[in-house]
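Below you'll find the structure I mean.
The complex appears here minus one protein chain, its other protein chains still in place.
Chains here go by letter, A and B, matching the order in which they are written, and residues are numbered from 1 within each.
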Amino acid sequence: MLSGTVEKTEIVPIASSSDVVLVRQRVRLWTTELKFSLVDQTKIVTAASELGRNTLEHGGGGSLEIAAVTNGLRRGIRLQFSDQGPGIPDIAQALRDGFTTGGGMGLGLGGSKRLMNEFEIQPNPGGGTTVTAIRWK
Amino acid sequence: MERIPILRMGNYLLVTIQVDMHDKLALTLQDDLTNRISEVNAKGVLIDISSLEIVDSFIGRTLANIASMARILDAETVVVGMQPAVAITLVELGMSLPGIRTALNVESGMEFLRQTVMAYEGSDDAIGDSRED
Partner (left out) sequence: MSKLLETMRQSRESILQDWLTRLKSAVQRRDLISERDLVSQASEMVATLVDVPPGTTFEDFNSPAWQPLKAMLASLSVSRAMAGFTPSETAIFVLSLKPSLFGTARQQRGSDAEELYSDLLTINEFVDRLALHTTDSYIHGRDQVIVRQQEEMLELSTPVVTLWDGIVALPLIGTLDSARTQVVMESLLEAIVQTNSRFAIIDITGVPTVDTLVAQHLLKTITAARLMGAECILSGIRPQIAQTIVHLGINLQDVTTKSRLADAFRLALERSGRKVVRTENAVDRNAATQRGQ
């Protein structure tokens, strides 16, 4: 369980490719409010885009919970993507493979992990996956 | 359905991406461009991404695909105006887009295309929006 106290949240449903655009827009809004630097904002929104697309294409759709968190010292943004899809059979492998260029169906997880500070993938009890990522200020 | 307009300048095609594209729009652009290159026998494609604040792996792959397809159709592609934050993020993502030529802005991009491409004689048409309507 990743550390941090949650301050406030927003849920974004992910059901179509235009929802991935919505994910980017909402996450952008949150990172601006939380006053992240431009480069950090770009990294966070890009990670959200990657993970959002994953949720749609690999997970068959799901949702994103955006939350402002604090660990008592720093503030950060937490992105939690959940789906009820087939799940990821070998999580360690998926993180290693990361993105594959040239037409492969790499899950883009490795890349997203590098863009965030904390990263965790958990299988859901009822099936599917929850990916949680946090970026601290 | 919304489309990204493709402008024609003689032997070159010019695309300016200003909206946050959803995946379908990106694929449509890929289609439209390849069709257009073939139609007008374009020799160069310039894609201006100076307004794009986010380029994720899908968009990156799309750009790479466009460049590859264009090359097969004997057209050179140059992507111009990538923002620093975007470049830093793409590198962190692990995408270095090796097959794509890049330039700082439209001006240097056009200069590159002009140098690389052999201009056909007398085929400098007027600048116009090549979208069929």
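General remarks:
As a working rule, a residue touches a chain if its C-beta (ideal position, glycine included) is under 8 Å from a C-beta of that chain, and two chains touch if they have at least 3 such contacts.
None of the values given here were measured: they were computed from a predicted structure.
Among the chains on display, the ones the left-out chain touches in the entire complex are A, B. Although one chain is not drawn, the whole complex shows that of A:5, A:32 or A:93 it is A:5 that touches it. Looking at B:14, B:29, B:70 or B:97, the residue that reaches the missing chain in the full complex is B:97. Among the residues B:13, B:69, B:82 or B:113, only B:82 touches the chain that is left out of the figure. One chain of the complex is left out; on chain A, the residues touching it are 3-7, 39, 70, 72-74. The chain not displayed touches chain B at residues 80-84, 86-88, 90-92, 96-97, 102-105, 108-109.
Quick note on the criterion: only the chains that are shown with their structure count from here on.
Rounded to a whole number, the gap between the C-alpha centres of chain A and chain B is 29 angstrom. On the chain B side of its complex with chain A, the touching residues are 20-24, 53-58, 61, 64, 84-86, 88-89, 92-95.
Residues 17-18, 20-21, 24-25, 38-39, 41-43, 45-46, 49-50, 53, 98-99, 101-103, 106, 108, 110-112, 114-115 of chain A are the ones that touch chain B when the two sit in their complex.
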